[in-house]
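Structure, as structure tokens:
One chain of protein is taken out of this complex; the other chains stay put.
Order of writing sets the chain letters: A, B and C. Residues in each chain are counted from 1.
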């Protein structure tokens, strides 16, 4: 006999899967997850994260391209391998119970700015900054830290942790030559953060080419 | 028994709603209303304006994301909250009975030019200027005022009023770091103005990067 | 009783209409006919041209947005008004019986280059030049004349005639601040010319920004 909660749990997971699949289609249409770049996840339960399988194309995800892992990265079904950067997702879920989704995109603007911005990109005086939690006026500055890229994900995660310890309000970071990470309470919130940051990156990229004073 | 006019009134409102929903889809496809930026409205009756609900995504509007308010911003149904910038829409409807729709978009080009253009952006010598009311030749100049951004919408509206008093032919303005407002007799006219202005902003942005003499 | 030829004539006209409608959708998706800019035509018979009605949106054409005129611009059905620039289309059909379609687009790159290129834009050393009639190698140069804009279409047409007299191989020209005209034996040929020229304009625009030696 099925547990009374399993049905709604199943539905919740299907909804999360659909949201990640749809996010991938949207980002792909915008050119923000080229080739097999990017990876997405959502918190599906207390010790349960839904995450993209390693090496899949994020613009054409099916339910088979998503898998469940626990908060230490162990797959629910043996033999599946989640994204190489799984550690960067899980550190956020372990750190903050309010985080429900983590999205990593890889746009041209994010990548190029990550190569040129030095240690941080500071975005200021723009109305769209109000899309981020705790920001109520355009007269704000949002600092997006830029970390050096590293194939050793544990080491990279340790550096991310330092950055987040210093700035607990941080809601996104760049990895040099490797794109962008952001998160939110829900998939919808995290998608909105991607949209807002990508807009800000595109503005920044254009302002730099137009000789902003 | 239903009033003979209510049926056609209902139809007219549904048409207006459909037009705003479709405008949102179009602008979103172009990248002109990222995240939850932008807001749209249309005059639905003598003291009745259809306007987007605060905080909704303009690219995926449904009828539940639109609401009715009167010309002083009071919602027809208690508990609903219209866009924070409702005041900027209503001042136009109160000012000029010929205005039937107001659209606020938030493109990269409009935003960047609003940061770099100083007090006004002057567009000239382009055939597309003929898309605006009263312009019959490319040998014209259209001045798009740029206002400083302000979270106090009443104060911002007062400055917009001054600008419109000085230039009654004005058919669009920029708010620095906050995008673009335009309007027209119908939703279709206002959408055409958005298209024409966005084209002109993109031309201006490109000409500045190509070292226009 | 219907004339044996009328059926196939009707079909041919419907096909031409469908091709122009589809061309408009394609160009609109690319951003090449913003607002109500652009106009299209196709030769439908000896003294019969199918052309867009004045002021219609080229991205959403229906059969009602197309009308028939003779080679002197007289509408087949009284009361209809074809594009203000009809004269620029008809001079081409009168001039060269091999021309079956004329397309006027209005992209950002064409417009900006038309403002900056002086009297002519010379495109060279690119494989895509082979898309044009009579060109068999990339080691060619295609000269796109740039004419000053003029609201007096008869006067503008006279200047176009001078340009075509000087260079009978010309297969497209720019009007400053007003976009691009090209043509071909069929609608498909003219659409291919638009695609090829727009590609070349985009390359030229980018090369100028990248400091081509």
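The criterion applied here is as follows: a residue touches a chain if its C-beta (ideal position, glycine included) is under 8 Å from a C-beta of that chain, and two chains touch if they have at least 3 such contacts.
All figures in this text were calculated on a predicted structure; none of them were measured in a lab.
**Q** Can you pull out the displayed chains that the omitted chain is in contact with?
**A** Result for the missing chain's touching partners among shown chains: A, C.
**Q** Touch as defined at the start, partner being the missing chain; which of C:101, C:117, C:131 or C:175 qualifies?
**A** C:131
**Q** Considering the complete complex, identify which of C:7, C:72, C:155 or C:209 is in touch with the unshown chain.
**A** Checking each option in C:7, C:72, C:155 or C:209, the one touching the absent chain turns out to be C:209.
**Q** Tell me, which residues in subunit C touch the chain that this view leaves out?
**A** 30, 125-128, 131, 136-139, 192, 195-196, 198-199, 202-203, 206-207, 209-210, 212-213
**Q** Determine and list the subunit A residues touching the chain excluded from the picture.
**A** The list for subunit A reads 31, 34-37, 57, 106, 108-109, 111-112, 115-116, 149, 151, 175-179, 205, 208-209.
FYI, only the chains that are shown with their structure count from here on.
**Q** Quick check: how many Å separate the C-alpha centres of subunit B and subunit C?
**A** The answer is 32 Å.
**Q** Between subunit A and subunit C, what distance separates the C-alpha centroids? Give it in angstrom.
**A** The computed centroid separation for subunit A versus subunit C comes out at 45 Å.
**Q** Would you mind listing the residues of subunit B that make contact with two or more other chains?
**A** 209
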